[in-house]
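Apart from one protein chain that is not included, each protein chain of the complex appears where it belongs.
On to chain A.
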Amino acid sequence: MIDTTIVGRELTSEVITLERSRLRLFARLLGYPADGVHRDLAAAGAAGHPDLVVPPTYLAGLETETEAIYRTLEDVGVDLATVLNGEQHFTHHRTLHAGDQIVFVTRITDVYARSEGRLEFLVRDTAVTRDGELVAELRNVIVVVHREAA
């Protein structure tokens, strides 16, 4: 069982720059239009944007890359191979662009079990800021599957 005393733990990332070439690859892989504001600098400029527009689902993976979740799983003794992504939610307050610098503050807000303990859920809420301003909020729920639990 996950130690519930981790609820309330908060981790703050370093300042992360949203990289243009990586955003473009992300948008290309997901099939965003080649001549649209997520991939084409001229199109973004023509639409009044200072740089490429960040896709609405981009921040989740970037938060994962801060490794806050991996550190948490390691601290509570959960093997990554037993973990599935359960839910992901985004609330958008501002449009973000390539070149923006952001910070993630991720708090573990709940841990609970279902199916007689065979499934455990870890809920994390993340505030994303740019120059101190709240620009987005993320909620992620991961599911820990205990295959051999009684």
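In this text, a residue touches a chain if its C-beta (ideal position, glycine included) is under 8 Å from a C-beta of that chain, and two chains touch if they have at least 3 such contacts; residues count from 1.
Operating definition for what follows: contacts and distances are computed from a predicted model.
K.L.:
UniProt protein name for the omitted subunit, picking from "histidine kinase", "ABC transporter permease", "MaoC/PaaZ C-terminal domain-containing protein" or "Fe-S cluster assembly ATPase SufC"?
P.N.:
UniProt protein name of the non-displayed chain: "MaoC/PaaZ C-terminal domain-containing protein".
K.L.:
Quick one: which of A:8, A:56 or A:99 touches the chain that's been left out?
P.N.:
Once the missing chain is taken into account, the touching residue is A:56.
K.L.:
So which bits of chain A touch the chain we can't see?
P.N.:
Touching the missing chain: residues 22, 25-27, 29-32, 37, 53, 55-58, 60-65, 80-92, 95, 139, 147.
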